[in-house]
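A single protein chain has been omitted from the complex, and every remaining protein chain is retained in its original position.
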Amino acid sequence: MIRKTRPHITQNEPLLFEISSPGKKGYQLPELDVPPIDAKKALGSQNVRDEIENFPEVSEVEVIRHFTRLSTWNYAIDLGLYPLGSCTMKYNPRINEVVARTEGLAWAHPYQPEALSQGAMEILATLEDLLAEITGMDAVTLQPAAGAHGEMTGIFLMRALLQSQGNPRKKLLIPDSAHGTNPATATMAGYAVQNIKSNERGLVDLHELEKFVDEDVAGLMITNPNTIGVFEENITKITDLMHSKGALVYMDGANMNALVGMARPGDFGIDVMHLNLHKTFSTPHGGGGPGAGPIAVKKALEPFLPTPRLRRSKDDQWTWDYNRPQSVGRVRAFYGNFGVLVRALAYTLAHGGDGLRRATLDAVLNANYIRKQLEPYFDLPYTAPSMHECVFSDTRQVKKGVRTGDIAKRLIDYGFHPYTVSFPLIVPGALMIEPTETESKSELDLFCDALISIAKEIEEDPQMVLKAPHLTRTSRVDETAAARKPVVRWKPGQSSSS
Amino acid sequence: MIRKTRPHITQNEPLLFEISSPGKKGYQLPELDVPPIDAKKALGSQNVRDEIENFPEVSEVEVIRHFTRLSTWNYAIDLGLYPLGSCTMKYNPRINEVVARTEGLAWAHPYQPEALSQGAMEILATLEDLLAEITGMDAVTLQPAAGAHGEMTGIFLMRALLQSQGNPRKKLLIPDSAHGTNPATATMAGYAVQNIKSNERGLVDLHELEKFVDEDVAGLMITNPNTIGVFEENITKITDLMHSKGALVYMDGANMNALVGMARPGDFGIDVMHLNLHKTFSTPHGGGGPGAGPIAVKKALEPFLPTPRLRRSKDDQWTWDYNRPQSVGRVRAFYGNFGVLVRALAYTLAHGGDGLRRATLDAVLNANYIRKQLEPYFDLPYTAPSMHECVFSDTRQVKKGVRTGDIAKRLIDYGFHPYTVSFPLIVPGALMIEPTETESKSELDLFCDALISIAKEIEEDPQMVLKAPHLTRTSRVDETAAARKPVVRWKPGQSSSS
Amino acid sequence: MRYLPKSETERREMLDTLGLDSIEDLFSHLPEEARLKRPLNIAPGKSEYEIVEYFRARGEETAASYTSFLGAGVYNHYRPVLVDTVVSRGEFLTSYTPYQAEIAQGTLTTIFEFQSMLCQLTGMDVANASMYDGSSAVPEAAMMAVRVTHRNRVLVAKTVHPEYREVLRTYSQHQGMPVDDFGYVDGAGSLDLADLESKIGNDVAAVIIQSPNFFGIVEDVKAAAELAHKHGALLVVAFTEAVSLGLLSPPKEADIVAGELQSFAISPSYGGPYAGIIATKEAYIRQLPGRIVGETKDTHGNRAFCLTLATREQHIRREKATSNICTNQALIALMATVFMSVYGKEGLRELAEQNLAKAHYLAEGLDLQFSAPFFNEFVLRTEPEALNAELLKHKIIGGLPLGRFYPELEGCMLVCATEMSKRAHLDQFKKCAESVVQPALVAPRGGSL
Partner (left out) sequence: MRYLPKSETERREMLDTLGLDSIEDLFSHLPEEARLKRPLNIAPGKSEYEIVEYFRARGEETAASYTSFLGAGVYNHYRPVLVDTVVSRGEFLTSYTPYQAEIAQGTLTTIFEFQSMLCQLTGMDVANASMYDGSSAVPEAAMMAVRVTHRNRVLVAKTVHPEYREVLRTYSQHQGMPVDDFGYVDGAGSLDLADLESKIGNDVAAVIIQSPNFFGIVEDVKAAAELAHKHGALLVVAFTEAVSLGLLSPPKEADIVAGELQSFAISPSYGGPYAGIIATKEAYIRQLPGRIVGETKDTHGNRAFCLTLATREQHIRREKATSNICTNQALIALMATVFMSVYGKEGLRELAEQNLAKAHYLAEGLDLQFSAPFFNEFVLRTEPEALNAELLKHKIIGGLPLGRFYPELEGCMLVCATEMSKRAHLDQFKKCAESVVQPALVAPRGGSL
């Protein structure tokens, strides 16, 4: 029985292009206080366009209604539990949005004099220190724009270190449970990928690993806790093994929400890792970004970090150090997604050391609470202790013809965003559930009730689930048709059935 | 056929009290930097409460979800047309919200030194001047908090003037089409109310009026355009008549949206009037307030305006003048709803003189466009030219047992907020429609289509309309039950079926 | 104009539907002499950027960067970020009074919660959905008492906010509702029960006091109630510092509580908009002014809320209404609701305790005019102008000189400290206060704590 939602009218809304009419205005510029310039004269007529064809013309009130109406078609953390495994969709504190808009910060130009940028640089330096303490690493760069960007940076660093030792090597070992960005990153760094099969417990298999580590192996990309939410019990043996072969260990830190304050990668042999500040540190996903993917490294890798680096000058001012001969170079312009970094710092200041630890405890408690309630109804292929997330399989439901993707759609009718579907690949038909620490017991109970109720529906009336969602303004979307003949932009005279 | 909405899931949400649990916290205070005080010792134990019984305890994320979920149960201008007659629900520019939060203004204390309040005082002075120009009056007070408050202030002023002439008189004449606040105000000012029947055209009947004006009559409270949206064609004759009897004319300015830039009450004989800045000047209604009800007066009434008054001192500084021996006194503490006045000024600056006039033109155009489309389907009891609103009657639909209130509820299914129901009283079963100028043609067309479609439904299937709304998360609400046994607060152990 | 969602083509189409040449034709029936023949004498419309700059410039002509010790009915308290987050949602900001309950359950639910929390804070049975502000809530409460008691005289303590008393006078003058003051005890600063006793009689509808009073002093509500009730009058208790309700005993002996919620996340905003409130006993609910939300059900049996007891109001009762109030302060009341939700039971108490601690730390060692217990404001004996001038040098706005309202308190100022007052500023204030010479050295009354 659906306890969490009731259907209600929502407004339809055409595309902006479809409400446009020539001459409508949503803007006004200040009176030009200098003489106007004839663009064609100044730039040459071939360089000046006649118009922006078909570009929309709407008024201010239409703009706000357009986006307000569209927003009501979205689900969001502000509306409820968002249990996407691996994505750590936790509460995004609003204070972080406020401080990120502090005038002196939001309007700071990256090239303004260092003497007039000390406050911004101080923020970056402070965050670097906090992240080093949290990860147990020696140095941090805040330049990468997201996790995958960090991965690339981190692998570049490994390569640079090995290079400096004479041989960059050829391969990266990546467990078959890894996130897709890991192998994709390896390629961008010019490494071949060697997949490592997980063992029957879903963990990295030491013997399997030994088989593959040789002088061609640059390193291992490991996720810990791994993507089934389990801590790699042999992590120190693993890192020792890699090191013994002169290889390095990269840790995908997407799951740090399970460790902050309880364990530090720097303490269990990790050489380099990234953090997803838009996961563990609560910066908003905003429908897909922006993020920030700082990289934390051990001393040996520090000389290779991207330029510029923050340095304290003798007169105790912050300054940007561009003179880093061994650096791998920049991975993006300027210094990183500063506005995101400000939010992450605000999050850390709000929690403090103890608060961060308590957040981790609640995150793991929530995941285990869900696991416990759902175990009787769904297959749990890997029974090792869960940390911040738990991963079920749809094997039992498949017998009725219902797959994880169908269960996900039905969950929508119950008022929840689905879990992560069909990832990791080592779990057949995965239901990957990560509640995070910012969920109340009652929200978790409603969620478990919903999945249990769906499990029963599957026994009694699988069609109900297979045809879901039933209560949304948009019913199941045909993704195959979209890919077959891609329509990726509006064109005049295009259908307008909003 | 419903073209504007589709049903979509919305989240249920209990009352805050129902999600409270002892020890949950949504706040943190800074560390106390002075010694704590034993409250019982400092204040006497009888003055200190043990606790705030049953007061909610929730976390920050629960607070934001609570109010976000509740908000999705509301209709709003940001979602669409809000054609409440007499309420002038126009677009509320967001820039106004921003400037009202300007630090030096939002945090200005009403008692801070005048030398440190010049910016705030300048804003008030500027708005007073602009409103005087718009109304054609000689002086303005910004003190009243809303229209009704302004009415009271205005009648106090009339009374004070008459008093100063020796006789405050006993009665106020009020047309039967007037808004309820008019007679209620008369009572608060100690005047008896004499209702004036409107003539067959819905206007003030001069002969009727003449019958009642005598030496006991302090004045007339007139609304122009009146509540059926028609301009009082005899307005100057009316004001002359009143003046000839030594009586004054108060104008309810709620409908100024029909006149700004086109006609000025000061030019057609009005002595005192109020403006609803939360109508004509676009400050947000916010679910019922706040508003601002400035009063504009002719010279003769100026000495009686509430204290304090702004005065320009010799050293060209703004100062508050409390020395106003003839003043009626304060109608509220401090200087008025300053934050609302800031928004109204921003609105006026954005439009400028010409923009204000163009807004009036579009407002009247929109109302007449609607009238034209709906005339074939609904009775128009008064056919005099409409200005900013038009008022239909449900007489035709009543034959099928459907009343204006039912049509209003069905309109909700079509994705619109209803018009004003059953007001003014001179129209049987009134449908009072005011679109305002900030509605696009397509929104108006959808609205007319909806009402026409409902008119047809009434012919074919009245039940459909009588049982409406059908598509909202809350179906028709039982207001009678609510009044019979009022439950106006949550108590422990109260029902929790949200 | 960017707020007008029409192109000229669309206007043309609409005019064609109406069979008109120009929109001006729709005004042709206005009497010649009533028409404005010239353009308004108002400058052309400005861009957003210019408007932001205009108000920013005005804001810089105020005390933006100053610290302040002003209270006197308007208090500097921290505004949790969630408050603006919530009230900025278009669904709350741009909706009208919730007359159409089926699409206004959001607003209605929050008002129901507001009423409930106010009852819990004040110890009353019922509360309305808000009044303009505290100063107008007081006369409305007095008028209510008149309707309940069928008497008409009102007694108000001199320790009630002076501007509130002025408003009471303005409202009362034409309602045959004589208002008399009664005093306070000299050295104590609390209401003078003897003076009240001497003035009260069986023609008195209401006795109005404020606690904490204008001097910050906690009044003896119980005693005032007994006295009022003994003579068949109602006791109206006003408050200006809502934060005190987190710590002080609720005025449950009162018959009507009329207060100002500005302290609950409502910015000082040079005097408004704020939110007033009236709460009372169950028995008097039908005499309450303003809107009230009640619980009910929809046709499917779901819990629902709606405006109720409308027969008290102007749109139904017209000249017989309990008040003429229509638009109230809904969005501001919502700010207070969010504030109360964020702080909650523990938070409101801790907040009040911090205010108490800061004010008492500040008062420590200073020369106080009154001896009775105070919350977060107190009356300081000093050279007000001199002290404030000295403080301004440190970008500090001092207290409110009281001579303006109380001639007998010429050499006094009202000083307030809240959780926002930093120790460094408190110490600075003390330093300046000590440096300023006392007026003609009378033996300090009340004496220092």
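Should a chain be cited, it is by its letter among A, B and C, assigned in written order, with residues numbered from 1 in that chain.
To be clear about the criterion, a residue touches a chain if its C-beta (ideal position, glycine included) is under 8 Å from a C-beta of that chain, and two chains touch if they have at least 3 such contacts.
What you see is a predicted model, and the numbers here were worked out from it, not measured in a lab.
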Item checked: Residue of A:128, A:439 or A:457 in touch with the missing chain, whole complex considered -> A:439
Checklist line | Given A:9, A:247, A:273 or A:331, the one touching the chain that is not displayed | finding: A:331
Checklist line | Missing-partner contacts on chain C, residue numbers | finding: 48-49, 78, 80-81, 85, 88-89, 420
Margin query: In the complete complex, the non-displayed chain touches which residues of chain B?
Written below: 6, 9, 21-30, 57-62, 64, 68, 94-95, 98
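Heads up, the rule we're going with is that only the chains that are shown with their structure count from here on.
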Next item on the list: Name the chain whose C-alpha centroid is most distant from the C-alpha centroid of chain B.
Entry: A
Notebook entry, point to check: What is the distance in Å between the mean C-alpha positions of chain A and chain B?
Noted result: 47
Next item on the list: Just give me the whole-number Å value for how far the CA centre of chain B lies from that of chain C.
Entry: 20
Notebook entry, point to check: When you check chain C against every other chain, which residues touch at least two of them?
Noted result: 1-6, 10, 45-46, 48, 50, 82, 85, 90, 103, 302
Note to self: Quick check: what residues of chain A touch more than one other chain, meaning two or more?
What the structure shows: 6, 9, 59-62, 64, 68, 94
